[in-house]
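Heads up, one of the protein chains got dropped from this complex, but the rest are sitting where they should.
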Amino acid sequence: MRFRHVSKVMLLAGCLALAACNGTGDTFLLPAGPIAAAQRLELFKILGWTLIAILPVFVLVPIFLWRYRYRNGKARYTPDWDRSSVLEILMWGVPLVIVTILSVQLYRTTHALDPFKPIESDNPPLRVQVVGLDWKWLFIYPDLGIATVNELAFPAQTSVALDLTTDTVMQSFLISALAGQIYAMPGMRTRLHILADAPGEFEGENTQFNGTGFPDQRFNAIAMTPEAFDTWVAQVRSDGQALTSDSYAVVAEASTGVQAQQRMGGEDQPEGVLHFSSVEDDLFGTILHRYTRGTAVPPSAQPGATGYDPQAATGGQSQ
Amino acid sequence: MTDAIFGRLGLSSLALWRAFENPDLSELIAAGAAMAVIVGGLVTVVLLTWFRLWGPLWRNWLTSVDHKRIGIMYCALALIMLARGVIEGALMRTQQAFGLHGGFLSPDHFSELFSTHGTIMIFFVAMPFIAGVINYVMPLQIGARDMAFPVMNQISLGLTATGAALVMISLVLGKFSTGGWANYPPYTGADFQPGPGPDYWIWSIVLAGIGTTLSGINFAVTIYKERAPGMHFLRMPIFCWTVICTSIIMIFALPPLTVAALMLAADRYLEFHFFTNDLGGNMMNYVNLFWLFGHPEVYLLVIPAYGMFSEVISTFSGKRIYGYMSMVYATMSIAVLSFCVWLHHFFTMGQSANINAAFGIASMAIAVPTGIKVYNWMATIFRGRVRMTVPMIYATGFFYLFVIGGLTGVMLANPVISYQVHNTLFLVAHFHNVIIPGVLFGLLAGYHYWFPKAFGFRLHEGWGRAAALLWIVGFSFTFLPLYWLGLQGMPRRSASFSDPSFQPMLWLALFGAALIVSALTCLAIQLWVSIRNRAQLAAPLGDPWNGRALEWSIPSPPPAYNFAMVPQVMARDDFAEAKADGRAYAEPEAYEDIEMPNNTAIGMIVCVFGTLLGLALVFWIWWLAVLSLAVMLLALIGRTFRLNVTHVIPAAQIAAEHRAWLAKVKAAPAVDRLEETHARNLGRAVLERPIGSEAAQ
Partner (left out) sequence: MSTSNIHPGLNLGARHGEAHVGAETIVFGFWIFLMSDLVIFGLVFASYLTVANPMGMAGGPGPAEAFDLRSIFAQTMILLTSSLTFGFSTLAMRHERGRAAIAGWLGVTLLLGLGFLTLELRDFAHMIDVGAVPQRSGFWSAFWGLVPLHGFHVAVGCLWIMVMLVQMALMGLVPVVKTRLLRLGLFWHFLDLIWVAIFSIVYLGGLMP
């Protein structure tokens, strides 16, 4: 019981520290969804339990060093004392018990918060396909037939099922305020589920270094009310351009969101964001399978590679 | 035609030329670094020539097979590379402190910096430093005359130096990889990085890695086969136990790195498809292979540091190490568990929750034996008589900071937390938090502890204290703020950032980096001052700290043959027991001839032609590659045709040297521990505890 108390105090202290800092909504310490909240709780629990093993070190080391300093002739000196059964049992036992408790905890939460596991919610889930490109993220809404770059909008209190891959090197997708990260890898599909409790804007990012534009590979994850989301969808449909294999080949070229915007001519969108009113059929599947079709994909057809040529890439796709 | 001669080496490979063509701040810094390498090299050559030191350098050092001299050369290499690594770290801290929407370094230059910084700190600072101290200390502690394979030992050093040389040359010619110290493909594959950068990484790592594997074999065989009579396994100092564990890791964990790097080389040079995106390549294999090496590697580094802390804490507390058997079990468990946890470096790769949970629990389990060790050290201090010398200051810093690293380690071992803080500055803070207070502080404690053994004089205490305090405070300011930034979601390896709220913490970190640079400066000054004042600091009699293990029972510096007579070991902490029993400093009844290995140039041949081979491969100069490989091979085979590879030191000479030393010991004042750091301490200690002190209490 006492230990639970410790973790609660830690939690409180942590929240206070956070409140004093900032509230931009880009960290799981200020969670905006159930997964991030559970992750934060886990963090504080580990902190509390581990402190049991660590506090004695903090307290006793200075006491020992002071009391048994060389000049203190009064302290006991036992140069040949080198074992004690009671101490041995405590030293092995306490950490063992703590680690066992934490292991049970770890097993349960790892399963409960598995990114592949859908999040239960009252509303039907929204599917989004995510393609990591060099220095920007492409979001395809297969059921809505629209796509965006660097803007992930979705209704709050709705589970969003993300399918991820990349069309270049490995990347790692993170919206810290909502859920943990997952790698996106070429020719492979990973999955992540997120859910936002309430409307809000959260920062999303790539955390796996992938070249010079890496620090700019950020996007806005926007949780909206259902009405606002519908409006947003309508707006994307009206003001966006079509995402075909040709335009995809240009978007995919190594460039930050801002550079892609300049190239594609979407200056009326927010900075670094592109909207696509329609998406070529199963573009995600095409990207996912282009590396596993059994034919070589030369660098000229690999977005992000040195010597990538959008023209050659589309030529390669239509073969 | 020029391609055939120079490969892809061209004018634009020169950092100086690039700065001339495009003189922005980033290129100018790169050119400055290149100049520093060139000028540093030239100054060294000029000084060596001026003082006519080439001959002694060649005879006494470069061709020596003496484990002590090889150990010192390893440490010297590590300290030089440490300077570069720290400067790079400070440069990165500066860039990030000014990195709101930009900074002064180009993103490419920044990514080169974090790649070389990581590669250097792990492979060319921590590993050579560890190998150096092991080389120096371990044979002395087990009562051996040398390593089991002295010539192979020299070759290991040569290969390590080759790797370091390649990384240094990359400052002048071409550019190093930008793929981080782990160099993950496909980013480092030929499609995405066609330049020479990743090749520099591959060949420096492969060559140094082979050297390390050979070192591991050497250390293991030395401990298994060369212990003095009576030195049972359970009488060995804890440091030697940690060496066993580390050498086992070297033998089994370096091969995965070699395999991964060579497969990447096959991809890059021969268009293989091990890790490419297309045609059935699978980058996940690389990630697994790399961390199958990478995780044991961190224990390879930290376990000997644990051993050094064990020696230091026990000696400066004037006590036996508490819980010897627990220590042995704990060290061995850590070594074994270190092979079972590699997946925690990529919980986020999409494997099932069961796999993640299994590896998470295994990772957390390491906290148990590690905790035992910390408690055992505390119990060693308990009821001791503690002297706060420089090594103990490092040990105190270690106690505090390392457990924080352990705490965040337990957090990162949990997949649920890892999902959030993986790849962020939290991770950067964590591994620096275990490697600096754990490994580096251990090494620096060991450096201060064994320096008088190696050179016959102590290091200056005042500068040492300043350096130790600056390291501890500097570390805390530099890395503790990074935990916070990581929790805020700032990714590692960012040249710039856009969230202004990161700025205050990054400024704090920059302040810390400045303290660390000052700490390094203090260490340099300390070395200089100590050499200048070596007469006052002299402790040639060999036992300045009232030491406990065999290395303190011989003169400082020890003779080439280490022990005039192979010691007969009677107990754990044998020298402490011998001093208590009056066995110490006894003259043997008879002296014997000692056969020692001859000097050889083979290590230098391997080093020079290994470096040429690496360069040739990096720049596709095939003729040079074939030539240098052939020279190395012929030299190695040629050496096996020589039969006359040892010389004999006559018993009379040994007797004369040993008796002269014993006479000096007898004549010298025995000092108590209050005078430990005073000029009177020539290396003979007062026996501080009455026999049976336990009962006397």
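Odds and ends about this structure:
The chains carry the letters A and B, assigned in the order they are written, with residues numbered from 1 in each.
Criterion: contacts are C-beta pairs under 8 Å (C-beta built on N, C-alpha and C of every residue); 3 or more make two chains touch, one makes a residue touch a chain.
Because the structure is a prediction, the values reported are computed rather than measured.
For the chain left out of this panel, the touching residue among B:L48, B:I217 or B:A514 is B:I217. From the set B:F274, B:W291 or B:F431, the residue in touch with the chain omitted from the display is B:F274, counting the whole complex. Here the missing chain is touched by one residue of B:P107, B:P256 or B:G350, and it is B:P256. Although one chain is not displayed, chain A still touches it through residues 292-295. The omitted chain makes contact with chain B at the following residues, 148-149, 213, 216-218, 220-221, 224-226, 251-252, 254-256, 258-259, 263, 266-267, 270-274, 276, 278-282, 285, 289, 292, 637, 640-641, 643.
Here, only the chains that are shown with their structure count from here on.
Those residues of chain A lying in contact with chain B across their complex are 21-22, 24, 26-29, 36, 38-39, 42-43, 46-47, 50-51, 53-54, 56-58, 60-61, 64-65, 68-71, 75-84, 87-88, 91-92, 95-96, 99, 102-103, 106-107, 109-111, 113-117, 168-170, 172, 174, 176, 179-183, 185-188, 190-191, 203, 205-216, 218, 291-292, 294-297, 299, 302, 304-307. Note for the complex: chain B touches chain A at residues 106-108, 111, 178-180, 184, 186-187, 190-194, 277-280, 283-284, 317-326, 346, 348-350, 352-354, 356-357, 360-361, 364-365, 367-368, 371-372, 374-376, 378-379, 381-388, 396, 399-400, 403-404, 406-407, 410-411, 413-420, 422-424, 487-489, 491-499, 501, 673-674, 689, 693-694, 697.
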